[in-house]
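The following block contains the structure, expressed as structure tokens.
One chain of protein is taken out of this complex; the other chains stay put.
Chain lettering (A and B) follows the sequence in which the chains are written, and residue indices restart at 1 in each chain.
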Amino acid sequence: MPLELHEETANLVGVVTVDEVEQLAGWLRTAKRPKVSLRRCNHLHTGALQALLLFKPKISSAPNDAFLAAQVLPLLTGSNGPAHKQGSDPP
Amino acid sequence: MNPLLAQFLAEANDLLAQVDEGLLQLERVPGDPELVNEVFRAAHTFKGSSGLFDFPELTRLTHAAEDLLDAVRGGRLALDSQMTDDLLAAFDLIRGWLAHVTAHERLPASAGGDAAGLITRLRSPLGGGDTAPAAATAGVPAPVISAAPDWLAWFDAEWLTEIAAWLGTTSSTMRFVHYTPDTDCFFRAEDPLHLVRQVPALERLGLVQPPAWPDPEDYDEYTCLISFVVATRAALGELDYLFRYVPDQIEIVELDAGAITRHLSGEPPLTAEEPVTVAITPMIDTELAADARAVLRAAHSALTMEGVVNEGPRLRSVRHAVTAAARALGVPVDLAESGPDELLATVARLAGEAAPAPAMAAPMSDMSDVAVPPPPPMVVPADAPGRADDPGGQVGTRVLKVDQEKVDRLMELVGELNVAKNGLTFLADAAEEEFGSRVLSRRIKDQYAGMHRIAEELQAAVMDVRMLPLSVAFGRFPRLVRDLSRRLGKTIDLVTEGEDTMADKDVIEALGDPLVHLVRNSLDHGIETAEERLAAGKHGAAKLTLAAVADGDAVIVEVADDGRGVDPERVKRKAYEKGLISEEELETLTDTEAVDLVFRPGFSTADQVSDLSGRGVGMDAVRASVEKLGGTVTMRSKLGQGTSTRLRLPLSMAVTQVMVVSVAGQRFGIPVDLVVETVRVPAGEMSRVLHQEVVMMRGEVVPVVDLARALDMPWTLAEGADRPILVVSVNNQRVGLLVEQFHREVDVILKPMEGLLAYADEFSGTALLGDGLVLLVLNMKEVLGLAARVA
């Protein structure tokens, strides 16, 4: 299973496809202090990334996957570019 | 013949017939859109398939025909009879070629020359040069240095500053992509992040957040709200290719240090530099030009050959061809009334004007010589060989495409026929026993024999249709072995042998899982890493062999590796620790017997379980599934040298011969393969060893199992009556089954157990008998296991 969901923590494992997006978003919606581990995640669907961006769970561990670690994790932690700003009009 | 080619030829035959009929009807009902569409589709399919083979002339000719038909279909061109003639001629030519292909598996040597004229003629109504395939790439090429677009701001400034400095120092540029996915793109199965991660030489990924995030309660997780900005060192061509399915969601610019710096300093971007206008020299499609030149060469040689072309249809057709060639070369000429000499002059002039590119072979300056090398074939269009009334040979052997379901249905019917046939024997018995007519019984039996023979032949014929080569089962392994060996860091050469061995499709299908398990096992446990192998003095690359060979009614499939082999001592110890063997067996088991222990249920140990060869599914599962198919598994292994596992499976599993016996009034089937003999033993000859009933047979002690007791069906045997005993051989061991009564052998179609009984391992399936009774067929191994437990 690409999603291992517990009360407050979730592990994303392997390839998280579009089929998992609904479940992930549902969990993020209800969990009080969600923590997500990306350690074993190899890819996540854009919809899953988007849900993480919206609900801003704490990312408890960084992905092993090189692309996710180097390019996507910074987007989630706001350390790559002006990701904290809002609005499609560039700053 | 390559089966794909055979298939193509079979299909081609149908397509040719369709095209011919369609074209002829079209001539009667010109412009019928449905007809045009049909012909177009046939030509289209033809072209698509022809591209799979190395028949470039065939592809080009069908391509030309398809383009013409497409124009007709699109209403850009009205089909006239000249075009119909050309199309018919083209497909006649193709029919001739395919007959040649059927015989020689290649096109005739003259194909190029034969096709050239027709291609030119088919293309000429479309207007020569226009037919060159549009060379434009999907996206508009980005001007070399663009003005920095606003969206650059989505990258962080610090990184932009760094990269601008670097680009300045090295006088280089970088490509920047703004990817704005459609909000509903997930519903086209697009995954923008997946696409982005495939960007080669990706330097930096930035995220464009939506103007406002929706309230979590209203959030629709399937609406794509985010966009990406990407910086990459990949070439434009690479980006165009990668994003070819979403060109409208993509903006690509190429920036240098200056453009980025101006963006960073907040200066308004310079207006884009004047777009560089590239002088586009009208270029004639080289393929088309080559065809045109071939036509001219042919026309030239036709005209110079004494007495061949004077007046009449031949001259007209040469004139037609030359006009078309001229148009294709972009030098239209009017040859309406010209005679042979005039034509010849025109041909020479055209050859001069449309001199081929220097790289082209066969210089046209040779045109003035009489001997034109190479002498082109004398086929000038209208005289293309063979019209519809001269099919020019049979194309391909007749192959029927049959739906698998229909074959399955046929098999079912054969099964029912067998059942009905078996019913005759019951009828024969009834004739004798109930109606006292031995003669009638005899005649029914004769009838039965005749039907039996026909049914057997019919069955064999249907079985033959169901046969598939083992290559179907082996097909997945090259990829599997490659992927797994890479993950494990092992070097493995996969060798497959005997892929063309045939077996029933059900057997092939059922073989899949056990084979995957054995191969994974071999990769995971059997084969060592390259270092270990080299240390052991072996070749660094391991060899894994998948081999199949037919053996009478069975097929033998072997999975062999040259890995570390199975250590019989370790296996024995482990089996002893797990309580699978006794201390005595620990001492006495031979190495071969020890290796066989790996198939015991419960042998797979935790330290064997990895994510590759599965979670606790051991070799016992492999043996069980193979035995369910009526096969056997054996393993041979030499420590340090490798392991080979051999599966022996029936070639077909559709029909099983079973021996019917009854116990406690209920009938059961036992696969005839297992039956050694049936005997009646006087009660007095039965004896007991420990708690086991045994009987002496030819000096051998055979244990006797009470089948009724094993199946938990109470009954009592008449005191002193002879004991009907069915002797079976299971795992090379003879066992007697005490039954109530023997019946006959019947052919049955074994159906897998369903519903509640699906979990009853003592039955391998059910079968319908001729008298309508459902027969349970016993899985002897399980039954004997049950018997051992009962005792």
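One rule holds in what follows: a residue touches a chain if its C-beta (ideal position, glycine included) is under 8 Å from a C-beta of that chain, and two chains touch if they have at least 3 such contacts.
Convention: contacts and distances are computed from a predicted model.
S.K.: Which choice in "tRNA-specific 2-thiouridylase MnmA", "Two-component system chemotaxis response regulator CheY", "ABC transporter permease" or "ATP-binding cassette domain-containing protein" gives the name that UniProt lists for the one chain left out?
M.R.: From the choices "tRNA-specific 2-thiouridylase MnmA", "Two-component system chemotaxis response regulator CheY", "ABC transporter permease" or "ATP-binding cassette domain-containing protein", the unshown chain carries the UniProt name "Two-component system chemotaxis response regulator CheY".
S.K.: May I ask which residue of B:Gln82, B:Thr183 or B:Gln198 touches the chain that does not appear here?
M.R.: Missing-chain contact among the listed residues: B:Gln198.
S.K.: Of the listed residues B:Val472, B:Ala541, B:Leu629 or B:Leu651, which contacts the missing chain in the full complex?
M.R.: Per the contact definition at the top, the residue touching the missing chain is B:Val472.
S.K.: Which residues does subunit B use to touch the chain missing from this display?
M.R.: Here the touching residues of subunit B are 3-4, 7-8, 10-11, 40-41, 44-45, 47-49, 51-52, 66-67, 70, 133-134, 186-191, 194-195, 198, 242, 244-245, 401, 472, 475-480, 483.
S.K.: Tell me where the left-out chain touches subunit A, residue by residue.
M.R.: 14-15, 17-19, 42-43, 45
Following the convention adopted for this analysis, only the chains that are shown with their structure count from here on.
S.K.: For subunit A and subunit B, what's the span in angstrom between their mean Cα positions?
M.R.: 38
S.K.: Across the complex, what residues on subunit B touch subunit A?
M.R.: 150-156, 159, 181, 186, 189, 191-194, 197, 202, 204-214, 216, 219, 221-222, 224-227
S.K.: In the complex formed with subunit B, which residues of subunit A make contact?
M.R.: These residues of subunit A touch subunit B: 18, 21-22, 24-25, 29, 43-47, 49-51, 53-55, 67, 71-72, 75, 80-83, 85-91.
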